[in-house]
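Missing here is one protein chain; the remaining ones are kept as they sit in the complex.
Labels run A and B following the written order; every chain starts at residue 1.
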Amino acid sequence: MSHTVKEIAVALGAEAFGATDILVTRAAEPAQAQADHLALATSPKYAESLPQGAARVAMLWEGADWQALGLEAAIIAPRPRFAMASLTRLLDAGQGYTDGIHPTAFVDPDAQLGEGVSVGPLAVISKGAIIGAGSVIGPQCFIGWHARLGEGAYLREAVSIGARVTIGARFIAQPGARIGGDGFSFVTPEPSSVESVRKTLGDQGETQAQDWARIHSLGAVTIGDDVEIGMGATIDCGTIRDTVIGDGTKLDNQVHMGHNVVIGRNCLICGQVGIAGSATIGDNVVLAGQCGVNDNIFVGDGVIAGGGTKLMSNVPAGRTMLGYPATQMDKQVEGYKALRRLPRLMRDVAELKRMVFKTTPDA
Amino acid sequence: MSHTVKEIAVALGAEAFGATDILVTRAAEPAQAQADHLALATSPKYAESLPQGAARVAMLWEGADWQALGLEAAIIAPRPRFAMASLTRLLDAGQGYTDGIHPTAFVDPDAQLGEGVSVGPLAVISKGAIIGAGSVIGPQCFIGWHARLGEGAYLREAVSIGARVTIGARFIAQPGARIGGDGFSFVTPEPSSVESVRKTLGDQGETQAQDWARIHSLGAVTIGDDVEIGMGATIDCGTIRDTVIGDGTKLDNQVHMGHNVVIGRNCLICGQVGIAGSATIGDNVVLAGQCGVNDNIFVGDGVIAGGGTKLMSNVPAGRTMLGYPATQMDKQVEGYKALRRLPRLMRDVAELKRMVFKTTPDA
Partner (left out) sequence: MSHTVKEIAVALGAEAFGATDILVTRAAEPAQAQADHLALATSPKYAESLPQGAARVAMLWEGADWQALGLEAAIIAPRPRFAMASLTRLLDAGQGYTDGIHPTAFVDPDAQLGEGVSVGPLAVISKGAIIGAGSVIGPQCFIGWHARLGEGAYLREAVSIGARVTIGARFIAQPGARIGGDGFSFVTPEPSSVESVRKTLGDQGETQAQDWARIHSLGAVTIGDDVEIGMGATIDCGTIRDTVIGDGTKLDNQVHMGHNVVIGRNCLICGQVGIAGSATIGDNVVLAGQCGVNDNIFVGDGVIAGGGTKLMSNVPAGRTMLGYPATQMDKQVEGYKALRRLPRLMRDVAELKRMVFKTTPDA
């Protein structure tokens, strides 16, 4: 799968210079680049290690002097970070999944597969499922009863999708993503200690230990277009209506979305984030790794939360948040600094007390 | 799967009013309810959106005036939240798994299946496994060597259960739950830096880097009756004896239970909670999402911990905990408030110093 420098530049909407008919087999970091690789040296700092490799061609930053770097050809993209999207799509060698329906797959005769759908070895497609044209159902995937996938889905190995889940076009799921388990919803015959603690912020009251009765999930999951779900991520069904993920939203590995959660468009939800039941997340929200979102709260459009942030109450649109419990990022940073100065503050206060009250210091 | 209003009320132990022979096909939120749906309007606030839908029948709170709400029939339950358990069980359409043993499943001839057990496509049941009567083994599940499941188990797709695991009656496992991996237990020939840090709370001492030797798990996992395990949850085997989960305890998605953990009865362990090796958890404990429990500690009966709480040392029974490191919830909330007032406190102390010591302020 070789490409000329010129072909690559065209695909990237970038400019090509020098010997643009050189064939490139793959991209590489500058130090590891061999003679038939495209070195990615998109800043002067990255370009420093070009001499350690054998690259003849590189992708460079705007204004770079490719000849001075000793290259035979170069691609210059105005925003190299964005050009990476087109470049990596062009050069992706894929997973080598084969076309057609593998003889070891089990496809229910009452499932509907669109044109050009491929189904990998030992995958299961259940009765009433509808798979959009051009979709790839990877090895050992499971598609449940009356689940629907739009056109151009790409499911890696061992993905499972439960009954009645509805998914839009161009869906991508990484290995072992799980959609459509039952929500975690249990109730006691009499009000429980948890209900008491929520009301009083700490007091369990006179509640007695009781058995938990299970609330089944009657809703499913509805997912928009252009959504991607990471490895081991888990999306619960809604209790009465569906749990919802909006168009263009991406979930990283091991993200957990509880029942009834509604998440908007174009959000980035990073690794190991947990969103508890019935939380509502707006559009263009970015939650960094290991964030948590409390149940039943809302997080407004455009909120950004740093790594490990626990959002415990509603967050207005546009806020940048950090910490546990979360506050606005600048306040949190101020708090960390103050905490670090606290031992000194204590010594100051002790000295003040000695001066003012004429006391002798404690042992 | 339609039910009359009267049938539903009987199943819920609730009262029905009006045209109780109306047929209902499913439950719905008030605003989305169609003419053949049962609207769930269990508080005056929820009832406000009834006019946005087309419901003729609703489940209402005690004392509600169903006729004034323009309904043709109503169900009134004394504790509507608890009635949801019976209601959702009645209306659950299920996953559409078929009866019997699917021809693509592999069931070892030396496995014992009770009466009425169904096994989904491409599931594996190993030699010596015993499956209780009426159990459902979902598609692509794996039941290991000499594993035992009680009556009425319900395993969704892609669940795996390792060798010698023992599980009680009415077990429920959501997709991709994993039971019976080896514990994470490694040891060095000479005492390691970790052992030194544990003793000194910080000092690594003179320890040298060493290779890790693996301690195998000889124990398995023992699970009581009426336990449920969420999607992607992982339960490790014990080292010498079994890891244990008591009757009625529920684990949410992506919960991690290390080796030798013992957890009591009727606990709720929410999403992404991690319980480290050899911790002991009492009965009726509730750990909210993303909590952590240190290894080798105990958490007493009835403890409740808020979201993200990290329990670093033993917790007496009945405590309500919050924070990292965890303290009792009221102390933690007091600490958060104090931290927020810290910048003002620092200004106060600076001013006091100026007054008392007649110093000039720092730059």
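Simple rule for what comes next: contacts are C-beta pairs under 8 Å (C-beta built on N, C-alpha and C of every residue); 3 or more make two chains touch, one makes a residue touch a chain.
Quantities reported herein were computed from a predicted structural model and do not represent experimental measurements.
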Filtering B:G162, B:G224 or B:G246 for touch with the omitted chain leaves B:G162
One chain is left out of this view; which of A:S49, A:S196 or A:Q328 touches it in the full complex?
A:Q328
Which one, B:G138, B:G258 or B:G302, makes contact with the chain that was left out?
B:G258
So one chain is hidden, and I want to know which residue out of B:H3, B:H146, B:K250 or B:R265 touches that hidden chain in the complete assembly.
B:H146
Subunit B residues that touch the omitted chain in the full complex
106, 122, 124, 126-128, 140, 142, 144-146, 158, 160, 162-164, 176, 178, 180-182, 184, 186-190, 193-194, 197, 201-204, 209-218, 232, 234, 236, 239-241, 254, 256, 258, 272, 274, 276, 290, 292, 294-295, 310, 312, 324-325, 327, 331, 334-335, 338-339, 341-342, 345, 348-349, 352, 355-356
Residues on subunit A that touch the omitted chain in the whole complex?
26-29, 32, 40, 79, 81-82, 84-86, 88-89, 91-97, 102, 104, 120-122, 139-140, 156-158, 172, 174-176, 226, 228, 230-232, 248, 250, 252-254, 266, 268, 270-272, 283-284, 286, 288-290, 301-302, 304, 307-308, 318, 320, 323-324, 328-330, 333, 336, 339-340, 342-343, 345-346, 349, 352-353, 356-357
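Basically, only the chains that are shown with their structure count from here on.
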Could you please state the distance in Å, as a whole number, between where the Cα atoms of subunit A are centred and where those of subunit B are centred?
23
